[in-house]
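Every protein chain of the complex appears in place save one, which is left out.
Should a chain be cited, it is by its letter among A and B, assigned in written order, with residues numbered from 1 in that chain.
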Amino acid sequence: MPAAVALVAAEAPPAAARPAPVDGIAIRDASKVFSVNREKFEALRAVDLTVKKGTLTALIGPSGCGKSTLLRMIAGLEQADTGTVEVDGLAPAVIRSSGRLGIAFQDPALLPWRSVTDNIALPLQVLGEPVKAAAGRIAHLIDLVGLKGFETAVPGQLSGGMRQRVSIARALVTEPMFLLLDEPFGALDQILRRSMNLELQRILAATGATTLLVTHGIDEAVFLADKVCVMQKGPGRITAEIAIDLPRPRAPELFTAPHFHQLSDVVAEALHGGH
Amino acid sequence: MTKIIDTTMKRRDFLRASVAAAAMGGVASLGLGSRPAFAQAGTLNFQAAWINDAEFMGYFIAIENGYYADEGLTVNYLSGGPDVIPESTLISGRADIALTSPDTTIRAIAEQGAPFKIIGQQYQKNPIGVVSLASSNISSPADLVGKTLAVPPVNTTSVEAMFRLAGVPIDQVRIVPYQFDPTPLIQEEIDASIDFVTAVPYIVEQAGKEPVWFLLYDFGFKIGNDTIVVTEETLANRRPELVSWLRASRLGWEENAVDLERYPAMYADSWFAGTGRSTEVDTFQNVAQEPLQAHPDGYFSMTEETIAETIASLAEVGITATRDMFDTTLLEEI
Partner (left out) sequence: MSTVAVTPAANPVAEFASRHAGWLIGLGALALWELAGDYNLVAGGALPSPSEIIRQIWLDRQYLPRHIGATVWPALLGFLIGNTIAILAAITFVLWPPVERLTRGISITIFAIPAVALGPILVLTVDGIKPMVVLAAVSVYFPTMIAMLVGLKDIDPRPVDLIRAYGGTRRHILLHVRLRSSLPSLLAGLKVAAPAAVLGAILAEFGSGQRWGLGTYLLGSIGMGNPARIWEIGLIATAIASIGYVAFALIAGRATARTKQVTIASATPQDLAGTGGFTPINIAYAVGAAVVPFIAWWGIMKWLDLSPIIAKDPIGLWNYFFNARNSAVTQASLWDALLQSVPIALLGLAIGLAVAFGLAVLISTRPRIGNVFLPVALVTQTMPLVAWAPIIVLLFGRDLTTTLIIAASVTFFPALVTILQGLSLVPRSALDVLRTYGASGAQQMRMVSIPSSIPYVMAAARVAVPRALLGVMIAEWLATGMGLGNLLNRARGSLDYGMIWTVAFTSVAISILFYQLVTVVERAFLKKYRAGSA
């Protein structure tokens, strides 16, 4: 993975130290039932999902279709009632402690008393990795998300978009081989969102991370993904898988290209076209 | 490397242990105490009945003038106060001798089997009385009917006895708690209060009002006060020291009587330093209490007549005192 060097500062541990991925993300026959105020609510029914190594899969669907639940299962934050969840052939609990997972939520979930730098360093501290050694990498990530000059600011002093970018930098700080992104750009304006999409593409190209992106935006899904999975609710399930065969790297001009619109229409059809 | 891990583990274990201890901490902290010191030959711990004032003049003099030392005694003087219960100090072994109220002590012996013996009494007449403003015209228990009387809860029994002996129905008097603060009396929020008549009248006078008072003793509740109490165990094992203590203390009171105005001023910056009282009050008290404690047979005397009166008075309030609760033989040895 020589490409990773582009992102990583010189003092970072050699990427080769980590075992090579044997597989991507694999969910088989996962079901989940919540009970809210004594009423059963079927969040997921028999979901199968694979994200091939080094690719990006976008999950799109209406609110309450269980896409966030699916993502949280991979992070080990929810347990499936039935079925299996594996990352690299390993259980979520194992994979997340290895530092190979990066995660960003729709909400930046920043600690209000920590500076930008310290918020980004949090995953390293949890994993027990040296923070000082990663100072260069953190500075680079801050630069990457366009927050240079705000290193010592606390979240209260940042705008919503800036906070969201902090959380993306934080998701990247462990140089994850698997990225779980739960509507990370949902709070950003359209212009910033576009540029973040480009930024994410560049980062993924550089790191080769296997990514699951939960999103509401059809254009975002099509632009970034190798595969778009459309979900429906009641019960939550995957109703369509659409391969996105657009060549990479994808440039901003793509947003106006006819093939892009065709694919977007296919996704929209799968999403709204009924059950 | 392993060494480092070892120490951190130990530290962590220690931390865990302390956390566990802290969980029980509230309880554990109650026990950070030392056990009461056991009796030491030649040393007597003496529990007084109140904060330092002229009530204990004789003992201060006996300490300062070396009367105890002459007897080969070291006396540790323990100050009292409204929340210090001298009998408890005796039971817990913190004090060897205590000054108490006879009614409390005798009730503890009679009802709870407390192992106390009364070996003398400082006040021949209890200085507790009804203090009021002259304008209220209260000169006997009967005058209190329809009035408000403030009573320290400790003295409730004595007051009940007084009314019973005077034939006054107690429910015709409004009784409220008294915290030894004369302000409500001076402000006439209450009509009278139960207090030592050896000090309060002076305070009332200072506030520009004219005080009057009468003793409970004079209306038939004939008990003394500041009874000198020891446990039966101390009496059995340390009799000579107790006699020495009585002798030296009596000497202190005799010295005090030579010039009642001398010592309160002399001890203003030592025994009475910072008590919040004034030398004038202590002097007034020292003079006022003298007739209540002097006795032809010497200070601390308990004659058979005195004892019989105490027994009879307490019987009025249902406290069964008996002659064997008193031991006058030490006084005879002085």
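Operating definition for what follows: a residue touches a chain if its C-beta (ideal position, glycine included) is under 8 Å from a C-beta of that chain, and two chains touch if they have at least 3 such contacts.
Bear in mind the structure is a predicted one, so any value in this text is a computation, not a measurement.
**Student:** In the complete assembly, which of B:I175, B:L260, B:A288 or B:L330 touches the absent chain?
**Tutor:** B:I175
**Student:** Among A:D23, A:D48 or A:D107, which one is in touch with the chain left out?
**Tutor:** Spelled out, the listed residue whose C-beta touches the missing chain is A:D107.
**Student:** Please pick, from B:I223, B:V281 or B:L314, the residue that touches the omitted chain in the full complex.
**Tutor:** Hidden-chain contact among the options goes to B:V281.
**Student:** Provide the residue numbers of chain A that touch the chain removed from this figure.
**Tutor:** Where chain A meets the chain not shown: residues 72, 75-77, 93, 96-99, 101, 103, 105, 107, 109-113, 122-123, 125-127, 154-157, 163, 170, 174, 180.
**Student:** Determine and list the chain B residues touching the chain excluded from the picture.
**Tutor:** 18-20, 22-27, 29-34, 36, 47, 51-53, 78-85, 87-89, 91-92, 94, 104, 107-108, 111-114, 152-157, 175-177, 179-184, 186-189, 195, 199-200, 203-204, 206-207, 273-278, 281
In this text, only the chains that are shown with their structure count from here on.
**Student:** Distance-wise, how many Å sit between the C-alpha centres of chain A and chain B, to the nearest whole number?
**Tutor:** Computed from C-alpha means, the inter-chain centre distance equals 80 Å.
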